[in-house]
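Scroll down for the structure; my scribbles are underneath it.
Note that this complex is displayed minus one protein chain, with the remaining chains in position.
Each chain carries a letter (A and B) given by its place in the written order, and its residues are counted from 1.
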Amino acid sequence: MDPIKEAMLHRSRSAKLERRGRLLSLACISLIVLVVLAIFIFVASRGLATFFTNKVNLISFLSKSTWAPAVKDAHGVPQVGALPMIVGSFGVTFLSAVVATPFAVGAAIFMTEISPNLGKRILQPVIELLVGIPSVVYGFIGLSVIVPVIRTVFGGTGFGILAGTFVLFVMILPTVTSMTVDALKAVPRHYREASLALGGTRWQTISRVVLRAAMPGILTGIVFGMARAFGEALAVQMVIGNAALLPKDLISPASTLTSVLTSGIGNTVMGSLENNALWSLALLLLLMSLAFNLLIRWIGKKGEMK
Amino acid sequence: MKKLLGILAALSLTLLVACGAQDSNGESITAVGSSALQPLVEAAAEQYQSDHLGVFINVQGGGSGTGLSQIQQGAVEIGNSDLFAEEKAGIKAKALTDHRVAVVGITPIVNKSVGVKDLTVTQLRQLFTGEITNWKQVGGKNLPVVVVNRAQGSGTRATFEKWVMNGRQPLAAQEQDSTGMVRSIVASTPGAVSYVAFSYVDQTVETISLDGIAPTEKNVTTNAWPIWSYEHMYTKGKPTGLTKKFLTYMQSSRTQKRLVAKMGYIPMTAMQVTRDVQGNVVRK
Partner (left out) sequence: MSAKSIDKLMTGMLYLIAGVIVLLLAGLLGYILVQGLPHVSWHFLTSPAKSFEAGGGIGIQLFNSFYLLVLSMLISVPLALGAGIYLAEYAKKNWVTDVVRTAIEILSSLPSVVVGLFGFLVFVLQFKFGFSILSGALALTMFNLPLLTRNVEDSLRQVGFTQREAGLALGLSRWETVVHVVIPEALPGILTGMILGAGRVFGEAAALIYTAGQSAPALNFGDWNPLHIASPLNPFRPAETLAVHIWKINSEGIQPDAAAVSAGASAVLIIAVLAFNLLARWGGNRLYKRMTAG
């Protein structure tokens, strides 16, 4: 018998199935939420130990610029100042977003407004491929191509925020582009028609109507890209130089939260101050990604109200 | 959907069965820790397993800190470390038994462009503290010094600082968490200086003699070259069973002479001195 017909004849069974299905999907989502909670509690309990067990001052953690958890200063307080990493992380994140945005928005406009055909056939696969390249590979290309280029052009060692920015630019480009494409596609067709009918050129339509209307979506895409850049570890770690110094310029070695976390975690003993301090960095990362998410939500709400 | 659920059920069943059957697979032990020691233990384990069928030795990296904290918790059978357990904060060394399986010599390396082949220990220290900023100050070319450090807490860095820095803190500079990265950065960056284990030196970088003494294995065996460390395999308490047999195999003169030397480590049997955790040297 046809499954649809069968379903119609046995109402009670169908209702049972409905309940079971609903429960099943609810179980899946609960499991995921549980995992997130577990990670959060796990990272928080270790990250907070730095402040409660090891008595490190939260303010000095955020504002001091010497990172040497194994070394105590003159007052016997371990030197855990995360400021250089915080500055480094924000530096590469904002700069890469600044560089990536024009490219991403440009590419998205090209794909939706100028030449949807070329866009779908060439640009779309290219963007998807960029997502697929593993970050280890990005890191090695950065190390063997970008760093030497920066060294010959700008001097210095080539390692630093500039190199990190270039690598991250390529890595977040696909994210921002595809989200911008979605935002542009969501702009109703009659907006464009109205503008063109008023005698606007294509560019006038794009810049004054389409981009305006899609702005919240584009901003969301940019923030998404920044969230990805903030959490990226391996590729940035290879090119930024990992020096826990407040960056003076863009071409001297700096560090990010992830790079210090990744390179140090295997060398420390669980439960020791050195280890806890690294988990505090992880907690900071987690809170930042929470902040980025709230920002995205807020932009979304603002956009909705228009 | 139903098919999917069926596959899932079958899979979890397999896993359950595999879970139950896991222990009946003959003896197996796990060694975790130092990534510098990992290749040696892996190679030795491979040979040991081909000689003794049915045993399984699982060798993993993860860093000396991971090795020591896991052996302390008793989560693994062997914890590999580049450092004495006493040197690592947070480890109760009393509960652990030390098995030294090899010696690693560490040498300063520089980029080929610096034009310096010999330094005094003081000069080397000043390079790393930032007091010397240009290679011409130590008789080299007019080239700024670029210091590349290993990550904080790395065994190689601890050994280097113990025998070179004399209690001084190095300046905050680039840090890399692996020897391979350090070597390729030094090879490609003009004016770079860092340090690596002997076995990683190749033609892309230049080694430095200290006070006229060259970084050779022979000089390590007599302690004339002081920058070296033991590679330790720690067990919790006294080793038993397969762990004991495998450690004996690692320390046997056959393994030491053949495998250890072939892989670029210095065999324990070649050492003419011993050194304790405080650095006191005793001639054998």
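In this text, a residue touches a chain if its C-beta (ideal position, glycine included) is under 8 Å from a C-beta of that chain, and two chains touch if they have at least 3 such contacts.
Model, not experiment: these values are computed from the prediction.
Undergrad: Which of these, A:C28, A:L62 or A:V153, touches the one chain of the complex that we don't see?
TA: A:C28
Undergrad: Sort through A:V36, A:L58 or A:V71 and give me the one touching the missing partner chain.
TA: If we include the chain that is not displayed, A:V36 is the one touching it.
Undergrad: Mind listing the chain B residues that contact the chain we can't see here?
TA: Touch with the absent chain occurs at residues 1, 4-5, 7-8, 11, 14-15, 17-19, 21-22, 25-26, 28, 30, 35-36, 38-39, 42-43, 46, 49, 56, 58-62, 66, 70, 73, 75, 177-181, 184, 199-200, 262-264.
Undergrad: In the complete complex, which positions of chain A touch the hidden chain?
TA: Residues in contact with the chain left out: 3-4, 7-8, 11, 14-15, 17-18, 20-22, 24-29, 31-33, 35-40, 42-43, 102-103, 106-107, 109-111, 114, 118-119, 122-123, 125-137, 140-141, 145, 170, 173, 200-204, 206-207, 227-228, 230-234, 258, 261-262, 265, 282, 285-286, 289-290, 292-294, 296-297.
Quick note on the criterion: only the chains that are shown with their structure count from here on.
Undergrad: State the interface residues of chain B toward chain A in the complex, per the touch definition above.
TA: Within the complex, chain B touches chain A at residues 35, 61-66, 68-69, 72-73, 88-91, 146, 151-155, 169, 172-177, 181, 184-185, 188-189, 192.
Undergrad: Please name which positions on chain A make contact with chain B in the complex.
TA: 66-71, 143, 147-148, 151, 157-159, 237-238, 241-245, 253, 255, 262-275
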